[in-house]
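After this line comes chain A, so read on.
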Amino acid sequence: MVKDLEDVVIRTVSRILVPFIQIYGLYVFVHGHGSPGGGFQGGCIMAASFILLVVAFNLRESKRRLKERTNAIFCALGVFIYAGTGYLSFLYSGNFLDYGQLSNLFPTDPIKARYYGMAMIELGVQITVMAVMVSIFLDLITAGKHEETLEEDGK
Partner candidate 1 sequence: MTDSALPLIAVLAPMIGAALILMTGTKRPNLREFWTILASVVQFAAVYGMIPQVIQGQTLKFTLVPLGSGVALELRVDPFGMIFALLASFLWIMVSVYSIGYMRSLKEHAQTRFYFCFAMALSGAAGVALSGNLLTLYMFYEILTVATFPLVAHKETPEALKAARKYLVYLLTGAVFVLFSIAATYYLTGSLDFVAGGFVAGHGSAELLRIIFAGFIIGFGTKAAIMPLHEWLPSAMVAPTPVSALLHAVAVVKAGVFCCLRVIFYVYGPKTLNDLNLWIVLAVVVSFTVIAANLFALTQDNLKRRLAFSTINNLAVIILGASLITFDSVRGALLHLPFHGFMKITLFMCAGSIYVATKKELISEMDGIGRQMPVTMAAFTVGAAGLVGIPPVCGFLSKWFLCLGALQAGEILFLFVFLASALLDAAYFFPIVFNAFFKTGRRNPGPVREAPFLVAAPLAVTALLSVIFFAFPDALLRFYSLGDLVVKSLFGGR
Partner candidate 2 sequence: MTDLILSNYNYWVYVVLIMIGFYGMMAKNNLMKKLIGMNIFQWSIILFYISIGAKKGGTIPVVDPSLHPAIRALDYVNPLPHVLMLTAIVVGVATTGIALTLLILIYRKYGTLEEDEILEALKK
């Protein structure tokens, strides 16, 4: 289904672009506190880098870099980071997602703890969004049949 585009310019440019896109994704994530951005947007941008790989190269190439299982693990990992951060405050009899309580765990004052707690949450969001976006994209372009499409490519 996905044809190889044997275009040197496109391949080279996208190979150069991918790290920049990813760094931009991280930038958007980090600046989510004070400007438009955050985990969700960052995650989408991160996902775009992988999608660019698929478009510019082929499915197999991107699979080699991000296996489906790895992607699924990322997906769950993000949720785990999110919920785990939320659960951490249980340890100090705080409510779910009460990051202020994290100051007991790390040597910071509650306000800073809140800041870092949010960053943790956003990190979880970012990872999950990235993984889900990539998997939605892959599912759509292959109509839900990764393995079969790959076999076709291999032939």
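Just so it is clear, a residue touches a chain if its C-beta (ideal position, glycine included) is under 8 Å from a C-beta of that chain, and two chains touch if they have at least 3 such contacts; residues count from 1.
Here is how the candidates were picked: all candidates are chains of the complex that A comes from, given by their letters.
For clarity, every value in this text was computed on a predicted model and none was experimentally measured.
Asker: Out of the listed chains 1 or 2, which is the one touching chain A within the complex?
Answerer: Answer for chain A among the listed options: 2.
Asker: Applying the document's contact rule, which stretches of chain A touch candidate 2 when the two form their complex?
Answerer: 33-36, 38, 40, 136, 139-140, 143-144
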